[in-house]
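Excluded from the complex is one protein chain; the other protein chains are retained at their positions.
Chain naming follows the written order as A and B, and within any one chain the residues start at number 1.
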Amino acid sequence: MQTDNIKRLRQNSPLIHNITNIVVANYVANGLLSMGCSPIMSNAIEEMDELPAICQALVINIGTLTSEQVKSMIKAGKSANKNNIPVVLDPVGVGATSFRKQTVQTLLKEIKFDLIRGNAGEIAHLAQVNWKAKGVDAGSGEANFSQIAKDVALKYDCIVSISGEIDYISDGLKVAKIDNGTTLFPKITGSGCLLSAVCGAFLTLGENSFELTVSACTSYAIAGQIVKEQLNDNQTGQFYIALLDSLAKLDDTTVEKYAKISFE
Amino acid sequence: MQTDNIKRLRQNSPLIHNITNIVVANYVANGLLSMGCSPIMSNAIEEMDELPAICQALVINIGTLTSEQVKSMIKAGKSANKNNIPVVLDPVGVGATSFRKQTVQTLLKEIKFDLIRGNAGEIAHLAQVNWKAKGVDAGSGEANFSQIAKDVALKYDCIVSISGEIDYISDGLKVAKIDNGTTLFPKITGSGCLLSAVCGAFLTLGENSFELTVSACTSYAIAGQIVKEQLNDNQTGQFYIALLDSLAKLDDTTVEKYAKISFE
Partner (left out) sequence: MQTDNIKRLRQNSPLIHNITNIVVANYVANGLLSMGCSPIMSNAIEEMDELPAICQALVINIGTLTSEQVKSMIKAGKSANKNNIPVVLDPVGVGATSFRKQTVQTLLKEIKFDLIRGNAGEIAHLAQVNWKAKGVDAGSGEANFSQIAKDVALKYDCIVSISGEIDYISDGLKVAKIDNGTTLFPKITGSGCLLSAVCGAFLTLGENSFELTVSACTSYAIAGQIVKEQLNDNQTGQFYIALLDSLAKLDDTTVEKYAKISFE
């Protein structure tokens, strides 16, 4: 793996188009800025052709989906595909309602995604594995995540990343396991949404989407891990803010030092 | 009153459906997570039947109302009533515009609410008492809050909670006064909106809505009071974040120790 991704990201400072939800729009923007990127948030159908043409990546997040937004997502996704920029799907709470299920199926049919990133409940739903998801939260169950990641990656011909205490990332053949989890991530809103955007940013760095996704997820997990070293499990508010500082401070040397990645 | 509400809330970890405004969606989600609950934010008409069927409470907040949202609120409210889950109304700035006045009247006609929670200006408006509200802020005036809380509770056959330096909660017969106010609450946005969501979460704990609302409002006020002990009146940003930590740390023993509740 290349070991200068964060450095290159800060140098390139890519412009990232986010179609995202009203809950995390602010946090995702601040997180991308902390990583040295330029975020632009827009849902307006009038801008969906042009923005992917001037941006370096598109991140689609269905957290507070509306029917208007679905149209915008499709238009932007097609423009992104035409402009050959990476497209990330964050299928927030996909199993929770019919609307989310149908929308994700439509998006996966109409748009070629480079990466699908979600929590265990969301990706298990896409794999049609039995799992007890809980709204937009991961939920609980027993499952073979390596297999699920592989299956969904093969099914949709893209990288798949399952975030949790351990992250599982697959391109359909290989699976990377990242063991840098932090208990505080599920206690704040938008930690997954921001990671999806960070993945989109890393995917602008080159062609090797699998390695770049592993690099993005490892870097992000470590930024959280470093903060957690100084906090207890109740300091959810402090974690929320300190994570931004940690992302702003993170460098490749630190990531290399902390990273616990294994391959299957 | 039961003295293990916070413990039970963290154990049950209810899923709370919020139809809320773009200003506080993030803070309400983080606050509910800090209390051990799972928030889901959604306004989409397509989801308004299904979400209340999988959630344990519905919280309706009119802070940045749109005509589309009104339709969603009614549909979700009816589904919540059908599914017998508690429904909370936060009539943000109800007196400020005709649109808000009419919408609240429509909501109160179409939906059976378990609780209406607002500031002095909002509840005084519902009681048709003369009061100088100020946009979405409480405003000022002279009024008998105990009587207002009682009157509105009787009028709409639900619990009413008036938040302020002193909280007044009534079921139409009894009135509880909570004297754990904190000067910093009105200096941050969404402190009332988050309290409404926390009340919705507490209402999932049983049938006694009056006691559970008193418990929710007392717990929340005390979380703020504890933070305020270490801050001065200018530290609005610190208060905003530390309140999340305080909610995450709060337990029943602490609430019992600090609580100043009297009944009329």
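Criterion: a contact is a pair of C-beta atoms (placed from the backbone, for glycine too) under 8 Å apart; a residue touches a chain by one contact, two chains touch by 3 or more.
This is a predicted model, so every value here is computed, not measured.
The residue touching the chain not shown here, chosen from A:153, A:212 or A:243, is A:243. When the missing chain is restored to the complex, the residue among B:3, B:97, B:144 or B:253 that touches it is B:97.
The omitted chain makes contact with just one of the residues B:27, B:131, B:168 or B:202: B:27. Taking the whole complex into account, chain A touches the unshown chain at residues 15, 22, 25-26, 29-30, 33-34, 38-47, 50-51, 54-55, 240-245, 248-249. Where chain B meets the chain that is not shown, the touching residues are 21-24, 26-27, 63-67, 93, 96-100, 134-137, 186-190, 233-238, 240-241.
Note that only the chains that are shown with their structure count from here on.
Here the CA centre of chain A is 33 Å from the CA centre of chain B.
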